[in-house]
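Structure first, then comments.
With one protein chain withheld, the remaining protein chains of the complex are depicted in position.
And then subunit A:
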Amino acid sequence: MSSREQILAAVKKNQPEATMLPSLQGLSGNMPATLEAYRKVLESLGGSLFEINDTAQITDLLSEHYPHLQRVVFADDKRKWVNDDPHQLEDVDMAVVTGTWGVAENGAIWLTENDIAVRVLPFICQHLAIILPRERILATMHDAYEKMGAPQTGFGVFIAGPSKTADIEQSLVLGAHGAKSLVVFVLG
């Protein structure tokens, strides 16, 4: 008997009586789905937020707040780099991607493989910018999964704030292995 069959047989024999799945109604409570609520949590995570009316404003805002950027990559500007070896993205200073959903309760933004063009992009860049249409801000994770539905891509990720660690004496340090900073441009 293979390990698979052996394991499954043991599980079948030992598992308890099946119970019903609970309802997920009423878990969201009165959490607000507002920009103010989202901003508050994002800033507490070390992220920053700018309201914009047009994506054309982004370049100016970036050069104002990040004066030393050398290589900036826009995920929707699918030029040659998309087909390059992902290791070539190592010198990206700033990646700009568009988020699908934002979650006010925890500051997370859902990005799929389609949004980021190359899976490693939002992790390997030194700094990350996410564009989020204002009407895409939801209250809780339950709302997010309801909107997301079944997965359409091979990879997706919630990103909430910059990469961080507190492994050394619980001192919070931003910029562990992923982006050292996160800026969210709320559009509209």
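Heads up, the rule we're going with is that contacts are C-beta pairs under 8 Å (C-beta built on N, C-alpha and C of every residue); 3 or more make two chains touch, one makes a residue touch a chain; residues count from 1.
Quick note on the criterion: contacts and distances are computed from a predicted model.
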| item | value |
| --- | --- |
| Chain left out of the displayed complex - its UniProt protein name, from "Spore gernimation protein", "Peptide ABC transporter substrate-binding protein", "Deoxyribose-phosphate aldolase" or "Lactate utilization protein" | "Lactate utilization protein" |
| Residue of A:P32, A:P133 or A:G175 touching the missing chain in the full complex | A:G175 |
| Touching residues on subunit A - with respect to the absent chain | 2-4, 6-8, 10-22, 24, 26-30, 41, 45, 86-87, 90, 103, 105-108, 119-120, 123-124, 140-142, 144-146, 148, 150-151, 153-171, 173, 175-179 |
